[in-house]
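Just one protein chain is left out here, and the rest sit where they should.
Right, subunit A next:
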């Protein structure tokens, strides 16, 4: 247990950023209020270097966690947004064979000798002069590939909305996120081995049913609940405005807004519950949309919620709260 002191630890305090963060680390602090349980899950994932799978309703702050972690630890953050056509390979590297062919045609010069000193450093830099004789000039690393290439620190990799992808995607991903933590680039014959195992945070909305069991088994699992508590929501508001360095709304307004919002949220019967980000937008509208902030006492009395369009995104929900007036 001697290693406890010098290993990476996430505390949830955005002022704790180290002196010289990595250049790919997020530059803006992330206002993230983290529960002790989630903090533990994050630290466990960092310690075991297993992917952390976050599930929960939209708008609970699953995606934001990765940048909060990366910012606080001063680690680079590579974000990989998964789409329906994404393959696991896309996160590792892309190879532009057509560009190479194009370069052969257009340059019309004798192949330059391979300059090894130029090839291995600064892989991510945009290269102006590609040398067709060097296959390495035509590979471009994806989020995971970049993380594997890092020499002096691990990276935080966010794999966002994994359930959007094809059925095989999680399984393909598994072969990379496991011992021996390496992959091959077939076009150049290179083997990329991770110097530091990346900290992988995966989010899922459970759109398309369950993820495969072998994949789940490898992951740490955490269900992100909506901060359904007056105090926590107020804390989120406070921190949010503190980080943005904006003047927060008057406390009476915040309090009443939180109360109204949670009442709506807990009443049930909503088809799509609004998330934290919707609440913050709504609060901002209450605060600054009109020249004068919305009257807090008025908000408490109002039968009809002001700026409903920020909270309800489905016709049924909209109608439900139009009728209660």
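Here, a residue touches a chain if its C-beta (ideal position, glycine included) is under 8 Å from a C-beta of that chain, and two chains touch if they have at least 3 such contacts; residues count from 1.
Convention: contacts and distances are computed from a predicted model.
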> Which name from "sn-glycerol-3-phosphate transport system permease protein UgpE", "Glycine betaine ABC transporter substrate-binding protein", "VWA containing CoxE family protein" or "Alpha-ketoacid dehydrogenase subunit beta" does UniProt give the chain that's left off?
Replying inline: "VWA containing CoxE family protein"
>> One chain is left out of this view; which of A:210, A:251 or A:298 touches it in the full complex?
In response: A:210
> Which residue, A:159, A:173, A:199 or A:219, contacts the hidden chain when the whole complex is considered?
Replying inline: A:219
>> What does the interface between subunit A and the hidden chain look like in terms of residue numbers?
In response: 1, 3-4, 7, 37, 40-41, 43-44, 47-48, 50, 53, 55, 97-98, 101, 104-105, 167, 209-210, 212-213, 216-223
